[in-house]
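There's a structure below that I have some questions on.
One protein chain is absent from this view; the other protein chains keep their places.
Presenting chain A:
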Amino acid sequence: MESQREEPNRKILDEIDALKAQKSDIEARISSLESQLRDSSLAKQCNGAFPSISTVASNHSRHGLPSDAIYRYSRHLLLPSFGVQGQSNLLKSSVLVVGAGGLGSPALLYLAACGVGRIGIVDHDVVELNNMHRQVIHTEAYIGKSKVESAAAACRSINSTIEIVEYREALRTSNALEIFSKFDLIIDATDNAPSRYMINDCCVVLKKPLVSGAAVGLEGQLTIYNYQGGPCYRCLFPTPPPVTACQRCSDSGVLGVVPGVIGILQALEAIKIASNVGEPLSGRMLLFDALSGRIRVVKIRGQSPQCEACGEKSTFNPEQFREFDYEKFTQTPLSTAPPKLNLIPVESRISCKEYNEKVVNGEAHILVDVRPAHHFDIISLPNSLNIPLSSLEARLSEISAALKEEETRKSVSGARLYTVCRRGNDSQRAVQLLHKLGFTSAKDIVGGLTSWQTEVDPDFPAY
């Protein structure tokens, strides 16, 4: 049966591979032709061999908007408070979006559509399946490819008349000044504390307005820093928060539409600054609570004279910026990869493979899964007992009872005790606690369920 089923599968897989190869070949040919087309039309405009569309249009209008732009942006032009002036400012403006994730995706879609003349995108990440529910600029075809490449292609397909600049690299103190200096304003669409301080300081040094948004879980926050006498990020938060206070979407979860709402509001604020229309959200902060359906706009402090970045006595300059260690300052790595801690000695740990062997050999043991209950509901190892780390101390009797039961069942003494979690950090904390409370032989499984998938069972779902 098995071999019969494998045969047609092999054929299908081969055909998929062949089609994928053809597809990438065609895509490469298309993008090469597209760049030829761009180069030749640029050359024509420069040589003046053909009258460009804008010179034709300028015969009829004083503002110099090309006729195709008049049609494309007509609904903007019809807005009395925006009009030709607003649109023409927008077309001349440049906006840099740092991060093509949950916030950057919706922001970029609107910035491209509305006609910001030049848009820069910075990100070093690749598109992953678990991004798709919120990073709506990316499509399944780009899974495994650069987020910048994907976002740039989407922006170009929405609006081929604007310039998209791709930075497929991580933002660092070594490249930030050079990249930022090419744009009028910056959108912070990143997801971690060190990046937020770094982006703020770079904007202060270069005197660029910063549209800052953040979203985790069911809440979002939005404001503009370093603009029209308003505060910078450091005026508001001179000291970084403790590491344990920084929730990440990869740990705490996020409802996809929440960064969507904040990202779109970031695009709106950027458009207001770039077109010089309306009252930008400077000196005020918008707080969005999705669950209660409430948006509150609060007044925040102005620029602080004591601020270490933008204050009167501050001497913060490009050289100091380049030298500043943002990871050390915030005690958080710039990359979003979760930390791999080593809290306990190797003798108190076993690998996933070793644990698997013990299960196969029928060793008497119990496995305590110390993740929160809603994580345990997603997926768990067979026969594991869920006791979240936060209630471990209070539920020790359950562990003792489970060990006794296992010993009786297998008619042995000295059943082993193992702990597991998602990535192998909390499981070590649990072992530390268990050792202290008398379970001195407790061991944790290195790398947790994430490693279980990569080392033992590729079909075990990751999340």
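Here is the rule we go by: a contact is a pair of C-beta atoms (placed from the backbone, for glycine too) under 8 Å apart; a residue touches a chain by one contact, two chains touch by 3 or more; residues count from 1.
Just so we're on the same page, contacts and distances are computed from a predicted model.
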Handout entry: Chain excluded from display, named as in UniProt, from "SUMO-activating enzyme subunit", "ubiquitinyl hydrolase 1", "Ubiquitin-related modifier 1 homolog" or "Ciliogenesis and planar polarity effector 2"
Key = "Ubiquitin-related modifier 1 homolog"
Practice task
Just name the one of A:E149, A:E166, A:D191 or A:D426 that touches the chain not displayed here.
Solution key: A:D191
Problem - Among A:F237, A:F376 or A:F460, residue touching the chain not depicted - result: A:F237
Exercise for the section: Based on the whole complex, identify which of A:Q85, A:T139, A:S252 or A:T440 touches the chain you can't see. Expected result: A:S252
Problem - From A:I300, A:L341 or A:V412, residue that would touch the chain that is not displayed - result: A:I300
Fill in the blank from the handout: Note that chain A touches the chain not displayed via residues 99, 101-104, 189-193, 196, 213-217, 219-221, 236-242, 244-249, 252, 254, 259, 262-263, 285, 287, 289, 292, 296-301
